[in-house]
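In this view, the complex is presented without one of its protein chains, the others remaining in place.
The letters A and B name the chains in turn, as written, and every chain counts its residues from 1.
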Amino acid sequence: MIPVNYYLALSAVLFCIGALGVLVRRNALVIFMSIELMLNAANVAFVAFSRQFGHLDGQIMVLFVLTVAAAEVAVGLAMIVAIFRVRASINVDELNQLRG
Amino acid sequence: MFDLAPLVLAFPIAGVLLNLLFGRYLNERWISIIGVAAVAGAFVVAILQALALAASGQHAHLALLANWIEVGQLQAPWQLRIDTLSVTMMLLVTGVGMLIHIYASGYMHGDARFARFFIYLNLFITAMLVLVGGDNYLMLFVGWEGVGLCSFLLIGFWYDAGEPSASARVGGEPQAGAGNARAGRKAFVVNRIGDFGLLLAIFILFWQVGSLQFDAVAEYFAAQGAAVGGLATVITLLLLVGVCGKSAQIPLFIWLPDAMAGPTPVSALIHAATMVTAGIYLVARSAVMFELAPVSQMVVALVGATTAFMAGTIALAQYDIKRVLAYSTISQLGFMVAAVGLGGYVAGMFHLLTHAFFKALLFLSAGSVIHGVEHGAHATHAHVDAQDMRVMGGLRNKMPVTFWVYLIGSLALAGVFPLAGFWSKDEILADAWHVGMVEGHWHGVLVYALLALAAFSTALYMTRQIILVFFGAARSEAAAHAHESPPLMTAPLVILALLSVLGGLLNLPGWHALGTWLEHTHEYFHTGAFNPLVAGISTAVALAGIALGYRVYYLAPRTTADAADQLQPALGSMFGFLRGKWFVDELYDAVIVRPFERGARSLAFALDWDLWHDGFHDSVLAAGFRTLAAFLSGPVDKTVIDRLFDGLAGAVRVLGSRNLQRVQTGYVRNYALGVVLGVVAVMGYFVSRSA
Partner (left out) sequence: MTAAPFITFAVLAAVAVASGLAMMLSQNSVYSALFLVINFTVVAVLFLVLGAPFIAMLQITVYAGAIMVLFIFVIMLLGGERLPAPQQRLRWQQSLAVVLVLALLALAGYVFAQGAAPAAVLADPQQYGSPAALGMLLFTKYLFPFEFTSLLLLVAMIGVVVLTAVEERRRRLPRASRRT
């Protein structure tokens, strides 16, 4: 069997890729996809730990993460649509009205 | 029938409450019916109690109303004591009170505060019944204060009228129309001095005896006997202070003449018949202690005799019809106090009863006279003082009923055989004679002499009054147009006149009904033997007084209102001295009131204004505060605190607007970068710590 550490390392790499995507991309849709990737990385870790300790609770957590992700994507995309209607853009760099 | 005892209080209380709650909606008829019925009910209950007592061997009966104070060993319940002494007093209070209530419903006709008057009267009856019916000294004190309050309220009943009294003129600035209120205040303050003594006596009694119940106190002193003579002396002397206040004895008698400012029924009920006798009741009730304190007894007897003599002389020179009676009352109270001081409790109580009859009669008759003269004055639009005997005269034909009852009352007061006053006064004189001549005490002789002189002056001033008021020619238009009072007022007069005639039967020599009745309360209560010699002397003295009065006032009648008194040539400056009431008010004014006021004023100016206000307040408090405030606002506030906050604000402004502002770029990705930076930092911290 593959040691759990390997999965965790994979999870970390995927998470970092997602984080990098959030930080460097300006397209709001891609940023959302990167967030999905980060959540997915967390899921990998959950399932790996669940496997290691033989408890199904980890998998249940994945279930809840899935639910939250679905809700988040729905609301987030709705916000993007609403913003696009006003600004005709999905570039997050153009949304800096909160500048101090 | 003892079960009915609480009703004796319930009836007057009900009267008070009914008139208090509904008096404003009722007319005079119903108000007076309620007031009279309340007292009549109490009177009936008192009769029933007396009958029950007679049927059950005259043994004291206690009726517990409610528990009151139970602190440690102090037990002071609301408990009525039905014994021969208290029932006698109850009968007197309610009986005479009832007659006076009936009279008052006629006398007060048309008064704007009619209901209030009956509320006060019923309240007084309640308080007086608590005083005489209570089973302990605390209840007695409650009643004592209650009657004092009612006295105050009723003296000042016409508070918006009245001449400023002499003492008020001397003492403070004269205020028009507040004389009656001042008289009430004077009575209250002077009474307070007496109450102070009584209260101290009660405190000592509780401290030393541990109980305030009459039975317990009596047992204690009876058991200890002469061993507690000193204690008894202290307590009884303090009680004497209370007696002097309430029963108007030297030196606290000055309030009673001023108390005549109240309506006449009040003068009759409170300041002649009942309340002022509370002192005699107190001494009789405390007989056990007085018997152990011969010194106190002597002082009491001398105070009483001196008062009797002094007040009797003052009464000779007064022109106000009620004022004469007031001094007469003080004099007669002196007789009673002297009697109880000599150990003649039965004689004192006997005179208390008969005096209540004929003095109530005299006061009410005087009220009838005043009433008549006032109506005469009203009819003729004359402005006269309706109480001044100098403007009266010749009222005998215009007010026949009043004249006859007044004559009976006067003769009874003067002690003419066989009226009530003869028997009771004679018994007092016989007791004094006994103490002085038979037992050989010097103070007994002195007391007898003073009382005999007082009896002489009594006969003289009553003769003077009768002649001035009822004989001769009318000396004013008002007196000429006076007319008889309504039957509502004269009916009680006739009843009281009957009592004044027959009152002597109560304790007729050889029968001694009152003596044997009262003996069941205290073993010390017994009637002295009848002394024909004393009786003869008394009668002679009384007749001599009447004869002198007849000669001086009838044979040389006063013709005008302004003429000098017929006695004035004979007495000379002495008359002025008596007219000025021995200048006791002036003496008190000079010795007590004015130094007190001067002291208070100088204290107010010197201590409060100059020292405290100007000195301490201005120079220490205000100046110190000002200096401190200046220091705080100047150096501290302006330099330190202001600069501190200015600097802080400036630093925040520079930091915030010029530097920190740049952090807030508004780019979401910048903020996300901040989050990652934080995550790396926190993780790095934990990793470096675990490494």
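Note that in this section contacts are C-beta pairs under 8 Å (C-beta built on N, C-alpha and C of every residue); 3 or more make two chains touch, one makes a residue touch a chain.
Computed from a predicted model, the values in this text were never measured in an experiment.
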Where the missing chain touches chain B, by residue: 667, 669-670, 673, 676-677, 679-680, 683-684, 687, 690-691
Positions on chain A where the hidden chain makes contact: 1-10, 12-21, 23-30, 32-34, 36-37, 40, 43-44, 47-48, 50-54, 56-57, 59-60, 62-64, 66-75, 77-82, 84, 90-91, 93
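Here is the rule we go by: only the chains that are shown with their structure count from here on.
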Chain B-touching residues of chain A, taken from the complex the two chains share: 19, 22-24, 26, 92-93, 95-100
Touching residues on chain B, where the partner in the complex is chain A: 660-669, 672-673, 676
